[in-house]
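The complex appears here without one of its protein chains, the remainder shown in place.
After this line comes chain A, so read on.
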Amino acid sequence: MEVESPEQLQRKQTTYLSFGENFEIQKEVYRGQQYSQIYFARLHWMRALLYSLVPNWKSHLPVCTILGLEEGTECIIVGTLYKHMKLKPCILDEYSKERSVAPLVKPHNFMNQDDYLVLEDESGRVKLGGTVLSPSVYVTGVVVALHGKETSAGVFFVEDVLEAGLPPQIERPLKSREDKYVVLVSGLSIGSSSSNPLQFQLLVDHITGHLGDEEEQGLVAEIVHLVIAGNSVEISRGILSGQNLASKDQSRLSEPFKELDIQLTQIAASLPLDIMPGSSDPANFSLPQQPLNRCLFPGSATFNTFRSCTNPHCFELDNIRFLGTSGQNIDDLTKYSEAKDKLDFLERTLRWRHLAPTAPNTLGCYPFTDRDPFLIDSCPDVYFVGNQEKYGTRLVKGSEGQSVRLISIPRFCETGVAVLLNMRNLECHALTFGTQFSS
């Protein structure tokens, strides 16, 4: 009897380039510096950029420093925005003598209609007035150029705003490529009560080609990379109470990692994967989060397809530039500003050319002295954020022909949705895994 030897399906390959050195802090030495240094680096870089853009915007107006403002003279000033928010939690509230009954911290959004914006540079600061600059859109830490004039009340009345806009993008050759897919997933939350192991196992089996017929497997062979954008494990808060851990609790602490490692080993044996830390992962709290330690993954770290990456993460696959975070930057923007859609926040950070403008004001950040690593100097082709409520995507076009695919990756433990991106045309769609059995 003839046995047909099964056709070996080969997975497609891509070239990988990492740009993660910018976010690594091993070489940094803390000398007691405060955050003024990182704000100076940010203002210096952005101001040089905005000064080069001002002549194309309004060349007839003089540019001056804030201290050089003259009442009634129309001019352009460049500085860092500061938003004064009444409801923003302040550590001093805990020491205030008149403690009201209302809770100190409201969990969701700290906006108030009395919020106002102030522009600051090294020489001074000035309160901003007018309706052009909406305090609900902007946050502390954004550097902009403003056209307006100082009023007699000492307030700068804003007539127009210039944001840095999308950074320049390296041209991708337009030759027709073949279909190659990247899977983006986040919020696996292994170890939490809401995560369903079957759902993640389905995802793993699908990507490694263990499910489906030959046609299905042929489609899966076109998946070339997997990115896990944060929050892969969740350790129950109960055992982290500050007491010494009993030995049975110690095993409870390590079980989520063992389970994750088993799954990642299956994936790493099949295709390259990048794992980023998130807010619930055992990595440092402040951005940029450092890569998860390889000893957490004894099985999968032995594969050269396994990469532990920083958060934010920047890399290139076949000359397509990917940039993304595990969600802390966008979640912070949600608390201090408002937009109709999470993708609006993503687009704003790109137009402000800064991944996390609220760092270090309300978002933990390492006090760099000589640079601000969150400045975006080259426009990515794909810009993603992980751990959001739902899947969303948008194509953003820039004024100089830039084109960026924005992706909001939902939490997998809640939605069962991963994102599949086609590198040929940057189109993406959702990959949903359901485990409900209809009765």
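Worth pointing out:
Note that a residue touches a chain if its C-beta (ideal position, glycine included) is under 8 Å from a C-beta of that chain, and two chains touch if they have at least 3 such contacts; residues count from 1.
Keep this in mind: contacts and distances are computed from a predicted model.
Here one chain is missing from view; checked against "Gamma-secretase subunit PEN-2", "N-acetyltransferase domain-containing protein", "Nuclear pore complex protein Nup85" or "DNA polymerase delta subunit 4", UniProt names that protein "DNA polymerase delta subunit 4". Touch with the chain that is not drawn comes from one residue among A:Gly32, A:Gly72, A:Pro173 or A:Gly242, which is A:Gly32.
Checked against the hidden chain, the listed residues A:Glu24, A:Glu122, A:Asp179 or A:Asp377 yield one contact partner: A:Glu122. Checked against the full complex, the candidates A:Asn22, A:Gln266, A:Asn284 or A:Thr369 give a single residue touching the omitted chain, namely A:Thr369. Contact between chain A and the absent chain runs through residues 31-34, 36-37, 40-41, 44-45, 122-123, 367, 369-370.
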